[in-house]
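Right after this comes subunit A.
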Amino acid sequence: MNKPFKPKITLFHCINSFNESASLSLNGANNVEIKTVRLPCSSMVKDVFLLRSFESGADGVLVLVCPEDQCRYVEGSIRAKKRVGWVQNVLDEIGLDGRRLSIRNTSSGNGATTDKILQETVAVLTDLGPNPAA
Partner candidate 1 sequence: MKMEHMSKLEQILSRGEFAVTTECGPPRGADSEVVIKKGETLRGYVDAVNVTDNQTAIVRMSSISACTHLLNIGLEPVMQMVTRDRNRIALQSDILGAYSLGIRNILCLSGDHQIFGSQPDALNVFDIDSMNLIRTVKTMRDEGKDMSGFDLKEPPKMYIGAAANPFADPFEYRVIRLAKKIDAGTDFIQTQCVYNMERFTEWMRLAREEGLTEKVQILAGVTPLKSVGMARYMSKKVAGIDIPEAITKRMGEVPKEKAIDEGIKICLETIAQLRDIKGVSGVHIMAIEWEEKVGEIVESAGLLPRPL
Partner candidate 2 sequence: MIVGEQKPLAEIKEIVGPYRKLLILGCGTCVKTCFAGGEDEVATLASALRLIFKKEGQNIKIEEFTIERQCENEFIQEASEAIGRNDSVLSLACGAGVQAIARRFAKIPVLPGVNTTFIGVLESQGVFTEECSGCGNCELAIFGGVCPITRCSKKLLNGPCGGSRHGICEVSPDTECAWQLIIERLEALGQVHNLRCYISPKDWSSSNSGGPRRLVREDHII
């Protein structure tokens, strides 16, 4: 039995960058399983949270943050980006492939963009296959 691969994505998002109602439509999509983690600011993404998402079985992790010049905490998005970059390297070292983790800037409430980002992520993950460490 070869079930089609349905990627599990953990979505970290800054509550300021991403409209909750938009996420509902994404949850409805049936080619992907999404677990969302709301962050009051994307700077709360710690390295370990990203790694733990993979540990708990995510095939991919997507971090949605505000555009860099729109962060309410000024530096949050930049920090998030740096941390993600760091963890991408760690994932490469682990052999999980850093592409499983991505960070994107979205401005609040733009559901169409987030949908597109998500589909792109799904495409990348379909390419990479399931998380080998899951």
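We take it that contacts are C-beta pairs under 8 Å (C-beta built on N, C-alpha and C of every residue); 3 or more make two chains touch, one makes a residue touch a chain; residues count from 1.
The candidate set was assembled so that all candidates are chains of the complex that A comes from, given by their letters.
As the structure is a prediction and not an experimental result, all values here were calculated from the model.
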- Task: Given that all of 1 or 2 sit in the same complex as subunit A, name the one that actually touches it.
- Result: 2
- Query: In the complex of these two chains, what residues of subunit A are touching candidate 2?
  - Reply: 46-48, 51-52, 54-55, 90, 93-96, 132-134
